[in-house]
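And then subunit A:
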Amino acid sequence: MTALLQLEAVSVAIGTVPLLDGIGLSLERGRILGLVGESGSGKSLTAMAAMGLLPLIGGRVTGGAVRFDGQDIGAMTDAQRRALRGGRIGFVTQNPMTALDPVQRIGEQVDVVSRLHLGLSHRAARARTLELLTRLRIPEAEAVAEAWPHQLSGGMKQRIVIAMALAGEPELIIADEPTTALDVTVQAQIIQILGALVRDRGLALLLITHDMGVVAQVCDRVAVLYAGRLAEEGPVGPIFAAPAHPYTAALIGCIPQDGMAKGALRGIPGAVPSALAFPPGCRFHPRCPRASDLCHRIAPLPTPRAEGRVACHHASPPPEGQP
Partner candidate 1 sequence: MIAYLVRRILMLVPVFLAVSVVIFSILHFIPGDPIDNLLKIGSSPEARAEMEVRYGLDRPLPVQYGIWLSNVLRGDLGTAIVARRPVADLIAQALPHSLALGGLALLFSTVAGVGLGVIAALNRDRWPDRAIMGGVLLGSTMPSFWLGLILMLVFSVWLGWLPVSGARSWTALVLPVLTIGLGGTALVARITRVSMIEASGRDFVTLLHAKGLSPLRIQLGHVLRHALIPVVTILALRIGWILGGAVTVEVVFARPGLGTLLIKSLSQHDYPVVQACLLMLAMAVMLGTLLGDILQAVMDPRVRAALA
Partner candidate 2 sequence: MMAWPAPLRALGHPMGGLAGGWLLLVAAAAVLAPFLTPYAYDVQDLPQAYQPASAAHWLGTDEFGRDLLTRLIYGARTSLSVSAAAIAVSVLCGMVLGAAAAWFGGWPDRAVTVAVDLTWSFPEILIALILVAIIGPGTTGVMVAIAVAYLAQFTRLTRAQIMTLKGETFVEAARCLGAGTGHILFRHLLPNALAPVLVSAMLATGDAIILEATLGFFGLGAQPPVPSWGGMMSAGSALVFKAPWVIIFPGLAVAITVVAINLYGDALIAELDIRQKLRRTA
C-alpha cells in the first residue's frame, strides 16, 4: 500500500534560519499518525509544509519533497496546490476561538469549501453543510448555520472547523493541536469525533499534539520530533511499551499517572534550544542522561528499529522476540 502523505527528508527554513532538518514521515489511508514534541520542536511547521502553506509565514522547503498521493507538492502550480487544500486535504487549527472569520455567518464559511472544491451550487452546498453539521452532532444545525462565530462556544466552533475540513471530501486531515485550547471534557469529545472519522470514512489523520496521552489513546503510529529533527518513529504499542530514544522515554515519563510514586516526576532538565543556537551533534545531548562524547560531535541518523526508526547513538535495544 502506498502512502497517502509522504515527507521525504524535508528541510524547512524561515528566512535564513533552518528549522526542520530532514524530516521523513509517511501516513497511509485509514491511519492516524501522531506527531509529538515540545514547543519549538517543529510540529506545526511540519503541518504547514505538508499543506504547502509555508510562504504564509515566510518559510520555504529547502530540501527533500512533500508527496501527496505520489505527487510532489513542491512541483505543483499554485492552482493545483489550492485545489488540494480544502479539497483532498482538510485542516483543523489549534485555536477554534480565532479560526473562524468573525464577520461571516457560520454556514457561508462551510459552504464555500464544497462550492469551491466540489463545484456545488449555493443550495446544494448548504444542504451538504447542514448534513455535515448534523453528522457532527451539532444541535439545531440550521440555526447554527445562520449564527455568527461569536455566538458559539469553543467546542462548537471546533466542530465547525472540522466540518469545514470535511466539506471538500478530503482523504487526509491535518489537525494541529485540535484540543489544546479546549476544556478537558470537551477535548475528549473532539478526539472521539476525529477518531471516528478515520474509522468510518477511511481517512488519514495527521494529529499534531504535545500530549503523549492523546497519542497513546488514538494513534496508530507516532513520530517524535525534537528541535527540528525526527527522534523516533514507529507503531504506538511498541514505542510506549519500550521507547528506544531517551527523549521519547522522558516525554512519556513527564505525564503524571495513577499510582506513580511521589517524586517520580522529575521532568527533563534544561529546555528546548532556540533555532538560532542548536547544539552540535545530537541536538538532545545537553539534556540527555545517556549522552556520550560521540553525541556531542555527530548527529545520529534515523535507523530502522523494530517496525519504526530511531535516531540515537544509544538507543535502547528492542525487547526480546523482536528483530
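Selection rule: all candidates are chains of the complex that A comes from, given by their letters.
Brief remarks on what is shown
Here, a contact is a pair of C-beta atoms (placed from the backbone, for glycine too) under 8 Å apart; a residue touches a chain by one contact, two chains touch by 3 or more; residues count from 1.
All values reported here derive from a predicted model rather than from experimental measurement.
One candidate from 1 or 2 touches subunit A in this complex, that being 1. Within the complex formed with candidate 1, the subunit A residues making contact are 51, 53, 56, 82-87, 91, 93-95, 98-104, 112-113, 116-117, 148, 150-151, 161, 164, 168.
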